[in-house]
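Reading through the structure tokens given below for one structure.
The complex is shown incomplete by one protein chain, all other protein chains being positioned as in the whole.
Naming follows writing order (A, B, C and D), and every chain is counted from residue 1.
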Amino acid sequence: PDSGAKNGARGGVFTTVDANNPITPGAPMNPYNANGNSFVSFNTMRLGWDKKNPLNPNDNFPGLAKSWEMKGDSLIVHLQDGAKWSDGTPVTLDDLKLSMALGYTQSAAAVGARGLTEGLNVSSVEPAGAGAFEFKQAPGTKNLTFTKQVLGQVIVNAKVYGHLVPADMWDIIHASQQVDPAKAKDVKAAAAKLTGVGKQVSAFAPQKDISAGPFVVRKLNPGSVILDKNKNFYAAKKVGPSQVVVRHYSGNEQIWGFMKNGELDAAPFTAIPENVLKQIESKGYQRTESVSYVQASLAFNQSRAPYDKKEVRQGLAYLLDRAAATKVGQPVGGQTAAAPTGMVGQMTQAWLTKDQSSALEPYAHDTAKAEALFKKAGLTKKGGKWYLANGKQWKMTLQTVNGFSDWISASTVIANQLSSAGIDTKPQLSADFGKYQEDMAAEKFDVGWWLTAVGSTARGDFQRLYGESDGFTANGDKASHTDKKGSGNWMHGPVNVTVGGKRVNPGDLTAQLAGLDNESAKPIINQLAQVTAQEVPVIPIWDYTNVKFYNEKNFTNFPKNGQDDLLGNFPGTWMAQGYIQPKK
Amino acid sequence: MTHNTTTASAEAEVRVRDLTVHYRIEGTEYPAIASVTLDLPRGRITGLVGESGSGKSTLALALMNAISEPGRVSGGTVHVDGVGEVTALSAKQLRAVRGSALGYVFQASQNSMNPLRTIGRQILDLGRSHDVKDLPGLLHRARELAERMGLDGKRVLDSYQHELSGGMRQRLGIVFALVLNAKVLILDEPTTALDVLSQAAVLKIIREVHEENHLSTLIVTHDMGVVSEIADNLAVMYGGRIVEHGPALELLRAPSHPYTKALIRATARITGDLASARALPGRPPDLTTIPKTGCVFRERCAFATDVCTGSEPRLEEFRPGHRRACHADVALVRTSPATPKGDVS
Amino acid sequence: MTIAPLTAEPRPAVVTPRRRYWAGIRRVLTRKPGRVAGLVILVFFTLMGTFGPMLYSDNLAVDPNAVYAPPSAEHWLGTDFAGSDVFQALVVGSRYVLLTCAIAGVFAVGLGTAVGLLAGFHRGLADSLLMRATDFVLTIPGLPVLVVLSTVWAFGSPLEMGLVLGIVGWGGIARAVRSQTLSLRERGFLEAARSLGLSNRHILVKELLPNLAPYVAMNLLLAIVSFVEAQVGLFFLGIVPFTSTNWGVMINQAVFSGGALQSPEALMYLLAPLVCILLLITGVVLFLDAIDELFNPRLRER
Amino acid sequence: MIEARGLTRTYRTRGAFTGERTVHALRSVDFILPKGGAVSFIGESGCGKTTLGKILTGIETFDGGELLIDGTEVSKLPPRKRAPYFRRIQMIHQDPYSALNPTRTIDQILGDPLRMRARATGAGSSGVRGRAAELLELVGLEPDGVLPKYPHQLSGGQRQRVVIARALTVDPEVLIADEAVSMIDVSLRLGILALLHDLRTRLGISLVFITHDVATARYIGAGGELHVIYRGQVIERGPTDDIIQAPVHPYTQCLLSAVPIMRGREEPGPDRLEPLAPLDEKAPADGCLFAPRCPFADEGCSAARPALEQLGNTGQHHACFHPAPRRVVGVEIQPAGV
Partner (left out) sequence: MNVKGLVRAVLTKLAGGAVMVWVVASFTFFLVHALPGSPGKVAYESYLSQGLSPDEAMAKVAVIYGYTSQDPLATQYVNYVSDLLHGNLGLSISYSGVPVSQVIGNALPWTLIPILSGLLISFAIGTTAGVVAAVKRSSRWGGALSLSASLIAGIPSFVLAILLTTVFHTQLGWLPYGETNDPWVDSGWSAAYIGSVAYYAILPVATYVLISYGGWMLSMRSSVASVLGDDFILASELRGITPGTRLRYIGRNAILPLFTTLAIACGYLFGGAILIENAFNYPGLGRLLLQSIGSRDYPLMTGAFLIITIAVVLANIIADLLYSVIDPRVRR
């Protein structure tokens, strides 16, 4: 009696797992809870759905908002006709205001003081005609992603959550938005107040789900959740499935098992070995691929010999057969990474011109070049083994983290490649990410795995390389730098680099990206990509691919390859647009 | 009830004929008792003495047909009046006989009662096992018996075993054996673990209930003193054989078997000349070292001759009611002051 | 009255005690075929753990083109996720498991026996203190604490892992040894040893210890079974960072990244270490049968 | 020489979930054991005999009175100084089965204390094996056969001899025999008794013999004193033979009456008493301890507790308000018709 078998009987039960919101038994049904049992795009609704367009962060699919436009400093949002809660009442100004306020108590409270260049900077929400609302920015805001921020907020019902915020909520918010350095103390106090409210909000457990999304929670089990179609959803007609079952999972292998039994209609990506993929595909599952803005790389502590020499890092980039490592580590969900640019392949293509990108060294697998570079760095090869300038044998420990099975697998291959090239390499594992990070920050490792190129914005990508872990802290469009031990700087890259004859500071460049439009950002991104390709602070091994599976046994009309913006979103978003229809 | 203990021709209630029991040790079978023939006359107490390992307990158990693995009754019969051939009974019949017709009493210190149940409940278990209809009556009888033995009947039936002293337990053991009107009572070392005072009390009670109930009693012990105090007839065992059997008084006064004689001499006494007591030489045989041919006692015997090595003496009546198994002359054994072999003092 | 030499014991043929001792042990071990099998298994694994890893290098050859290959003449048990030979991995991986168990066993038995002996023998304050410590060790939840410990302190080497398993696992042995010591303490030979004025060390080591040996050995073997479960379990859960190949890692990899439960290709990879663990435990269990007789001269001789 | 003055031992037991219980195991026991002498203690089960034996060997402590060994009050000494005194007093255990370590050979069992002793006296350990053989011969065992064996390979009587030999390894001056023969087969008992007696006469070792069996006490205690204990209290004492032939305390008389008569060789003594009712746990607060069971008790007996007094000017002492010598033991008759 698995739920898959019920598909036929009940007609239109769509079964899936939610990678972003795995069911957490015992957690409240609350989108603000870090582990809450709330299911984005199903019963957790937003005004719009981010398309993750690297060139336009504000590009969104419509959600509760039918359309929107910037008017001066304000965002005017037109709600969908018939935007209603599952209890039949319409979505009101109160709901929007409350949702914005709650947003502050969560993320914005923590980032609000960063010069108003990022985060939520709404200072008021007001009606602007029939079904239209005006979201004003706080004075002094220079936030290029304001639209994205507002549209991305979860919209919750004021009747359910309203009692959690104090009456003077917006006064506190305003107090926290002051940029005057003299008022820093007030800002801090206000932020603390917001955090206090946030605590209550996140721990709050609503008894009943009231949703503005296409579905509403009917029943929460430890092993699965059943969501009923929301009859009052503005686009209820377009929504195919009558019920959604989201199943709990705690390990990838479970999802493989579900699929092997044909129990899921759609599933997100998990690291999958090829042999299992074959099994799954034989069950009728099809695969879609879209861009995923994450990259797996090897990072160096550039203060340690021999990795302090850029020739050595470059040499390693030549030496490593990244394709072989990918084949073992991420055969299904990964694409062998191109040159180190700090961004995933698609981002590089989007931001750099053809000329620019072909000017970057691709570091194709080439042992001879690698050896030449090593020799240039003062290393010597004796009896098939490499020796450091100080005469000691070059031994490498490649640090990996437990639970990241793809890294572990790939490490085996890399260790093998390097060892057979004369660098004795051993993979070593950290117990978990907590331990890994702490040890990394304490500079216990020379070489280790690191997620890079995270997110669809260039600034986010480069901050991974030239941010905290490299000693840079952004202040406005400038960055300060520290080399102190224990400051979090474990990469120890150079502060100034000469590329294309120019001396640049990658930290500053990254900070500048915050307030620039696309055209002014492009040259800087090019410079940063050049720095990265030349200095090789990390060697990217593969770009993750966003793989999704679907099975047309019960439903048809799934998004297809090429619809990256849709595929990067959630099934509820697809359904609201009429995708996923019951099979006739 | 009056009972004339001098009746010479008391009828035998239990007749053991050529009973042989083997134990299997490491794959080889050894006779623990060999061709034992013995009658337990009605109304008499028969004492069974012998050194440790001579087969006394084995014989007692064989009377109940209760030899368990790795042993087995390999020959001979046990006939009990009113029961029949005990050795031929089915398991079911056997169970019915045990505890009712045949009563068995254990050594005191060893615990013969279920530690988790009160004595009264165990009496009831016994009654149910033997399909007694009148259970209250059974309890009543048990209480009476206990009181006859100088116990506080009510208290004792409500007690657990651990709440009772060794002497009390021993008396209760007798209650268990008799409560279903057994006619044959077998007591295996009933006083070994008791101190002198309790021992004397228990012996007295045994004598009394024996006479009152007109029983056929077998009392197993290794203590000459105990057996001399209570038994009418005496059987002496050595190496799995009965070597002498006769009226107790006669046997004690004038033992006709060298072993009996040595055993009596080896008993520490409260009277008599200290210096005349002598320990037996050598050590008692165990199953695997019992000589296979000839007299089993010859190695420790002062009267042994070549005949003893060659042939095993048969247990024969040399006088009405008195049997012995020895090649040596009766008179010689009785009168000779000769010391046992090895005793050079 | 004079003393009579009472015996004329037959003189037994003189056999040297040492020879007899070993003959007794051999007899015990060969009495049942199961014991021989158990011993053979244990010896086999010991050899495998000792000499096996010398045959192969730490970094087993990988072959990205032969991932999860089926068993063949070249790869007896097929290959793993990286195309490495499963059989080689099995051999290389045996050392960690076996060494850990050995170290943990020695440690737990050493500490447990010492604590139990001292507590039972000295009673009084020492007993109270030691038993509170034992209670403490028995009260802390073993596996969860191991999980935490393994995060605080990376058990890179079998030495560390063994020590930690030992630290968490000595309580049961201590308690068993203590209660046994308490009952032995009342035995005549111990009272005699004390009134003869023999030193405490002598009493503990020479009089008590041999009598405890069967209990200790029994508990040791039981502990080893639990050590195997705990350590392989930690790797299976993916909590302990693993530096090198071992059986727990293999199971973990097979299930969580090889999909052995879903796909027959990786099944060999899962089964190989599983069977080894089962075989090892079978060896231990079969061998356990002989322990009592080994340490008891009376049983040994029969 | 050992002298005990008013030895007292009281146990307070408290089970995990039960109330407190007080047991008077010994109540003010006095005795003197001269060198080469013998003292026997008899009494029924639970009267405190073993407790006394353990106190004398230093295994158990006492909470009242004094124990003098060669004139030194040992309980006042620090443990280290006490040990040499107690070494001179050795115990022979009742149960030869548990008294020997089953995992060690006789060689080791004797060798260890001998080596220790050799070290203490400065002699080399080369003579250890010879001494072990010597001791075994002394107790009537054949050394070559016995030394390599484990205890389980010996019979009960042989084991008890090894136990005695072990006690002799440390050159004791006193042997305590607590029911030393009760677990040994009847036919072998006499041999052990004779051995103990011989050790006393030949080596001048003093003996404390503890038993509930008067007959065995008679064999060892000949020429020594016999103490009769009742519930921790000595209620009669005197030369062994005198007490057996003419006990004056009713309890002693009951005890002796209970010894079975060997019919055909003995007949009951003229004043023989009936067996006693079982021991009652509750002791009178201050009357004679024996009063509740005494066939001759009157009111006075439960009012005050009698102290130990001399009987006339004999060596006999008793604690009774109504002392009367009675002949209770069996009388030997000459074998008639043989």
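Here is the rule we go by: a contact is a pair of C-beta atoms (placed from the backbone, for glycine too) under 8 Å apart; a residue touches a chain by one contact, two chains touch by 3 or more.
Keep in mind that what you see is a predicted model, and the values were worked out from it rather than measured.
Here the missing chain is touched by one residue of C:Leu29, C:Ala61, C:Leu182 or C:Leu237, and it is C:Leu237.
Within the set A:Phe133, A:Tyr544, A:Phe558 or A:Trp574, the residue that contacts the chain not displayed is A:Tyr544. Taking the complete complex into account, A:Tyr249 is the one of A:Phe39, A:Trp85, A:Tyr234 or A:Tyr249 that touches the chain left out. Residue A:Gly434 is the one among A:Gly140, A:Gly434 or A:Gly562 that touches the chain missing from this view.
Which of B:Ala96, B:Leu249, B:Ala302 or B:Val330 touches the hidden chain is settled by the complete complex: it is B:Ala96. One chain of the complex is left out; on subunit B, the residues touching it are 61, 64, 66, 69, 95-100, 104, 106-107, 110-117, 125-126, 128-130, 160, 162, 176-177. Looking at subunit A, the residues touching the absent chain are 1-3, 6, 19-20, 24-28, 32-36, 52, 106-107, 109-111, 118, 152, 195, 198-200, 202-203, 205, 219, 221-226, 245, 247-251, 254, 257, 260-261, 269, 292-294, 404, 432-439, 451, 454-457, 460, 463, 544, 546.
Subunit C meets the missing chain through residues 34, 132, 135-136, 138-141, 143-145, 147-149, 151-152, 225, 228-229, 232-233, 236-237, 239, 251, 255, 261-262, 270, 274, 277-278, 281-282, 284-286, 288.
Everything that follows uses one rule, which is that only the chains that are shown with their structure count from here on.
As a whole-number value, the distance joining the C-alpha centres of subunit C and subunit D reads 48 Å. Taking each chain's centre as the mean of its C-alpha atoms, subunit B lies 31 Å from subunit D.
For subunit D, the set of residues touching two or more other chains reads 157-158, 191, 194. For subunit D in complex with subunit B, the touching residues are 44-45, 155-158, 185-191, 193-194, 212-216, 218-219, 222, 244, 254-266, 274-279, 329-332, 335-338. Subunit C meets subunit D in the complex at residues 1-7, 9-12, 14-15, 17, 20, 187-189, 191-199, 202, 206-207, 210-211, 213, 295-298, 301. If you check the complex, the residues on subunit A that touch subunit C are 251-253, 256-257, 260, 271-276, 278-280, 324, 327-328, 331, 402-403, 405-406, 408-409, 412-413, 415-416, 419, 425-432, 434-435.
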